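Step one of this worksheet: look at the structure below.
Every protein chain but one is kept in place in this view of the complex.
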Amino acid sequence: MQLHMSTWAEIESFLQRSRTIVVPIGSNEQHGPTGLLGTDWLCPEIIAREAEKSADILIAPTFNIGMAQHHLAFAGTISLRPSTFIAAIGDWVRSLALHGFEKILFLNGHGGNVASIEAAFSELYAEASFARRPAGFALKLANWWDLEGVGELARDQFPTGHGAHATPSEIAITQWAFPESVKTADYAPPIAPSGPIRDALDFRARFPDGRLGSNPGLATRERGRALVELAAQSLARELAAFSQEQPPA
Amino acid sequence: MQLHMSTWAEIESFLQRSRTIVVPIGSNEQHGPTGLLGTDWLCPEIIAREAEKSADILIAPTFNIGMAQHHLAFAGTISLRPSTFIAAIGDWVRSLALHGFEKILFLNGHGGNVASIEAAFSELYAEASFARRPAGFALKLANWWDLEGVGELARDQFPTGHGAHATPSEIAITQWAFPESVKTADYAPPIAPSGPIRDALDFRARFPDGRLGSNPGLATRERGRALVELAAQSLARELAAFSQEQPPA
Amino acid sequence: MQLHMSTWAEIESFLQRSRTIVVPIGSNEQHGPTGLLGTDWLCPEIIAREAEKSADILIAPTFNIGMAQHHLAFAGTISLRPSTFIAAIGDWVRSLALHGFEKILFLNGHGGNVASIEAAFSELYAEASFARRPAGFALKLANWWDLEGVGELARDQFPTGHGAHATPSEIAITQWAFPESVKTADYAPPIAPSGPIRDALDFRARFPDGRLGSNPGLATRERGRALVELAAQSLARELAAFSQEQPPA
Amino acid sequence: MQLHMSTWAEIESFLQRSRTIVVPIGSNEQHGPTGLLGTDWLCPEIIAREAEKSADILIAPTFNIGMAQHHLAFAGTISLRPSTFIAAIGDWVRSLALHGFEKILFLNGHGGNVASIEAAFSELYAEASFARRPAGFALKLANWWDLEGVGELARDQFPTGHGAHATPSEIAITQWAFPESVKTADYAPPIAPSGPIRDALDFRARFPDGRLGSNPGLATRERGRALVELAAQSLARELAAFSQEQPPA
Amino acid sequence: MQLHMSTWAEIESFLQRSRTIVVPIGSNEQHGPTGLLGTDWLCPEIIAREAEKSADILIAPTFNIGMAQHHLAFAGTISLRPSTFIAAIGDWVRSLALHGFEKILFLNGHGGNVASIEAAFSELYAEASFARRPAGFALKLANWWDLEGVGELARDQFPTGHGAHATPSEIAITQWAFPESVKTADYAPPIAPSGPIRDALDFRARFPDGRLGSNPGLATRERGRALVELAAQSLARELAAFSQEQPPA
Partner (left out) sequence: MQLHMSTWAEIESFLQRSRTIVVPIGSNEQHGPTGLLGTDWLCPEIIAREAEKSADILIAPTFNIGMAQHHLAFAGTISLRPSTFIAAIGDWVRSLALHGFEKILFLNGHGGNVASIEAAFSELYAEASFARRPAGFALKLANWWDLEGVGELARDQFPTGHGAHATPSEIAITQWAFPESVKTADYAPPIAPSGPIRDALDFRARFPDGRLGSNPGLATRERGRALVELAAQSLARELAAFSQEQPPA
């Protein structure tokens, strides 16, 4: 069930049977010579939609712009500063909590988002903590590549050349979902260099075509299918477990 | 051309031939008994995609959460505070301007966004004005219902019962785009009451089912099609004119 | 009754008979070759003072600096950024609401303020909406030129050359109020150009003497008197109606 | 010369002969049983206007709302939080500096403003300091009661019962300027209590009629006149000295 | 008793017998040719530790970075902007108040901190004042040089050459506490110049070696000992008096 394709009354009904929601969150940023700029928000959206086919879960609209300051020297990247990102996540959560959502899982598609999302969670919890009252909600961050079994599968599929950005696993997922948008290129070198992530000009100097340690040429639609199916199953289990989690006595 | 379905190199190429981009922007908020929560961000997305079929335009990812504080007493609404919204629009524009976009048109689907979007524009321009330097970009807000001819068409289609929220025109557009998601209800009264918009509890007390002056029962898919096609043509013309506009001598 | 010329005990008494207050709000910004920099805050102050002569209304101190970033390339302009303006309006309203004012009308003298004032209202309402409590106050924005009958009178007085900035109507009002400060100039061209409003350097390039579409030479003290008297009557009626408005059941 | 009664061209001319401006700044807050709510912004405005009669000085619009959180339990008080106040002072100064003002003197009428104004100055200087560039302007805070000779005169006039809030000196100044608005009351006790200043409820509990250590009954119009005339002369000298001050070599 | 050397249970016990805490606060900034960069946070720490030897007081961790924008042109200075400083003091106080501390005394070692600390206090009180509730805590700022008798002693010790920054009194205190870190230099001129404090480049141009009106060569360890002992006694008395202070009836 997608929140944005529902009426308010349908959401009110859903809240009678569940207080859990999943928010796909990612980034719109360069993904090397062949990766889609939307890769990082499309992947969690694809996985959540796949999970919804066989589980009664509610999917929020996708939070499609994240913290991508280091990619800003490549055309098409759109980034929030961490402070803006934290403020926006805050308003999303406050809105959802107001309606009675008590378990809010952010399914994340961008490593660069992790710190800011966790800081946003702490900022939200701190409102309750400084007021000596319970928050009333629990927040969870789940990177899709950390869902149960997914990392292992990706390592099996891509024993070398997986890397950290514009990875063949994320490319494969978008290839599976959007076969009409598969792009190709000669990757030189086949496996991109690695190194630290700092400001945008430093990033572009270190990683001239935008890849970081990866060989996206290893991606195939079939591998993408396998990753999505496994991730979707793991997500459904994770949401179920999160829903059933009880507050401390 | 959709930015998020492109590579950074493709955007770099696009920038060789155009410095203009359209950002669909809306809100995720209750739309009465039958309207989709996503109505206000889906409509500009639908119209922009229709325009792209026959014009060489670039569409940014959709800014899907806006200023909807007055709808927060209805389940499923997600709102940014104006201050958060202004900060986020700021980072979007700063990112796009960095890549060389000089004409940024926000195609808006939510009346409640107008003030905050215009305030965001002024906040951005003020950075340049206080620094005594040119901004380097021009920003334009276009509500889809204000595109050339569209208001007239809607008034022809819905001489009564159009109203101001959960209008039959916006419902018709989503019905045309998502025929599988058409919802029905008995509207009582057929035309909803009107009144001022203030805080969320006040809003819900005045407008118990979420509609404001409208009769969404008048919406049809066919009317939606006509609205989208006209709006798409007008948008393409507006973007072309905006692109050709010259800075003052 | 002017708040700043009263004691706290007098305001406490006033609150026994009314919960309504009017706040003149404007901007301090260039107004062409002959307009006073204070025009936009003087006009609402003049009108409110005129209304007070024959009605039991309470006038707050004038909020004299607004959102005028586009005028910053002309000497004497003082502007708040929208974010600062929103914060300041917020503290004014929170202060007044604390004393029991439930109807707060901002009588505005500057078009460039509108978006930020409305965004400020939403920011204030959002505090209540996110906390699931009633705001406890209603806010209204009234531009003096939109008061009942005033726009029609101005169009009658100035069928051409009214324009959008440094208009003969606002100039006429200050001429009536401050006859000793009437300034003259040769306007070339008589009617200034029109165009979009963006950052300050762009504005000065488009509108070299600061006027926008107007011919201030049409202003006369007598026309100013007529505008003030009509606006004052309309303001008094608007305040009375606002006072009597009931919250939703 | 009052900035708000001038045109932008007149200010441009003024800047040819001087880079100095005075900004009257105060607060709108309770002033005991008989003091005007506007006392603290009226006093510096009165003194600056008196000084202008015989000196070529430029007076900015009055900054009429300050930091008065401790008075909020008395009707009519309007306060900015320090953070809002600092932001607003910042935008005033940035605007004035943009036009070429290099010496900006804030003539202050409210003791409670001092810390926030000085913090605002540091916030402004810090922008330059962190950017390793000269600020380009000098800021000065002058409380009117600290102008040369004024404190001595007030002590002579009111050897007892001057106190710290709703003082006979400030009451006398407004009595002189607004004889039609003189209010009277029986002060019990004649001299109000003293004590620390904390939050608003604490303040009202300690100082039930709003006075702090003062006996406003000692104020006379004649004493007000003497204070204003002396303060005006001292202000003119202070502005002249400030104007002539040279930057370090 | 030092908070950071205690367990939470020990603090809980302390709160049974006292609701008062002292927070040493200073700055890390250049102190002339021989002064330690930490002088301004070391001095209050040293004095508080000395007071603790003979009084049952609780000392918070030292707030070691303050508002020192004007010293930023000298290597080693670390400064918060006033807005950051105010936010941080706010969180410290909110944390302490949450545990039940009702009297929080900031023992300050840096004159440049005073305005921002007082603004921070007002920002905190304003939260209560705007919410029409008691703050629940009282805040006090005590500069160590203003503790009873300390100013007099310093004037006796240093009838000339005390100055305002890198003073012999503060140098003497650190010499007494850290005899192994005493530095020497030829001061030229012996007594440094005086003047206004503005931005960092202006400061360095006026005060080339960082001293302001002082001759640190007058400092001796013995004088430092006398200052610390007197200040410690006065601090203990001040804390006792503050503890015993009752709220208004």
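Note that the chains take the letters A, B, C, D and E in the order they are written out, and that residue 1 is the start of every chain.
Heads up, the rule we're going with is that a residue touches a chain if its C-beta (ideal position, glycine included) is under 8 Å from a C-beta of that chain, and two chains touch if they have at least 3 such contacts.
What you see is a predicted model; the values in this text were computed from it and never measured.
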- Touching partners, among the displayed chains, of the absent chain: A, B, D, E
- Query: For the chain left off this view, which of E:Val22, E:Leu37 or E:Ala172 is in contact with it?
  - Reply: E:Leu37
- Which one, A:Ser129, A:Ser194 or A:Thr220, makes contact with the chain that was left out? A:Ser129
- Item | Which residue of E:Thr20, E:Ser79 or E:Asn143 touches the chain not shown here | E:Ser79
- Query: Thinking of the whole complex, not just what is shown, which of A:Arg49, A:Arg206, A:Arg221 or A:Arg237 touches the missing chain?
  - Reply: A:Arg206
- For the chain left off this view, which of A:Ser95, A:Ser116 or A:Ser169 is in contact with it? A:Ser116
- In the full complex, chain E touches the hidden chain through residues 2-12, 15, 28, 30-38, 41-42, 60-62, 64-65, 72, 74-81, 83-84, 87-88, 90-92, 95-96, 98-100, 178, 181, 183, 210
- Task: Name, in rising order, the residues on chain D that touch the hidden chain in the full complex.
- Result: 130, 132
- Query: Touching the missing chain, which residues of chain B?
  - Reply: 94-95, 98
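Just so we're on the same page, only the chains that are shown with their structure count from here on.
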- Count the C-beta pairs in contact for C-D and for B-D, then report the pair with the higher count. C-D
- Taking the mean of all protein C-alpha atoms as the centre, the chain whose own C-alpha mean lies closest is C
- When the C-alpha atoms of chain C and chain E are each averaged to a single point, how far apart are the two points in Å? 47
- Query: CA centre of chain A versus CA centre of chain D: separation in Å?
  - Reply: 54
- Give the residues of chain C that touch two or more other chains, as numbers and ranges in rising order. 72, 79, 81, 83, 95, 98, 130, 132
- So the touching chain pairs work out to A-B, A-C, A-E, B-C, B-D, C-D, C-E, D-E
